[in-house]
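Missing here is one protein chain; the remaining ones are kept as they sit in the complex.
The block that comes next holds chain A.
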Amino acid sequence: MIDLNLILENLPSFFGGAYGEPVLSTSDGLVMTFQLLGLSLLLGLALSVPLALMRVSRNKWLAWPVWLYTYVFRGTPMLVQLFIFYYGLSQFDAVRDSWAWEYLQEAYVCAILAFTLNTAAYTTEIIAGQIRNTHYGEIEAAKAVGMSRWLMMRRIVIPSALRRALPAYSNEVIMMLHGTSIAGLVTLADLTGVARRLYADSYQPFEPFLMAGALYLTFTFLFVWLFKRLEGRYLAYLAPRKH
């Protein structure tokens, strides 16, 4: 039977309040998950626009390194990337003696780094794909009014590609929400980390993980709804005619 009391008693733990402390007194649980998700998505998106432009460039020296980067980061599990950044780098004295160690010794920074590079790789490919898909009519129109290559990119190609990338990007956001659950493996107490702690304390696996799962599910639906609204607004011009 599911022990509802166990869930109710430990509900504050998922919102940053454990061991009798008030809710949100620490960043454990939901706050940690959203910090990791928000920061890595933001940084990842910011990285991926210039990277996508390099990826579609005709210059081999620009395109090839980005191809290699997305190939490597999309071709390996995010968990392996996280372990490499957290446990791998710390093995080298050169890293431990450098200025970077002040940041890399924090599990939080390692997680942000791994998650950002991972999501940037996927987002780069999503955006690059949509840049390639740009309708030739839009390009011809831009050229006809005498836009330079960069002006065309800035005013026509990128905005249009970003709009069309929305559906695929919403998948990436939800994948990342679920992906952050591995942060618990490097000592961070995100939603899954809190569930693991409760499991270890109570020896009851079902209730804590069920609770974490319910929270993930709630936010997945919230994101789906949010992106549907965004698509309704920014992709309205692609929708079939209603009248």
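Here is the rule we use: a residue touches a chain if its C-beta (ideal position, glycine included) is under 8 Å from a C-beta of that chain, and two chains touch if they have at least 3 such contacts; residues count from 1.
One rule holds for everything that comes next: contacts and distances are computed from a predicted model.
Asks: Among "ABC transporter substrate-binding protein", "Fumarate reductase iron-sulfur subunit", "Uptake hydrogenase large subunit" or "Malonate decarboxylase subunit alpha", go ahead and choose the protein name stored in UniProt for the chain not displayed.
Replies: "ABC transporter substrate-binding protein"
Asks: One chain isn't shown here. Among A:76, A:133, A:187 or A:218, which residue touches it?
Replies: Of these options, the touching residue for the absent chain is A:187.
Asks: Specify the residue from the set A:64, A:87, A:206 or A:225 that touches the hidden chain.
Replies: Among A:64, A:87, A:206 or A:225, only A:87 touches the chain that is not shown.
Asks: Tell me where the left-out chain touches chain A, residue by residue.
Replies: 19, 87, 90-91, 96, 101, 105, 107, 185, 187, 189, 196-197, 200-201
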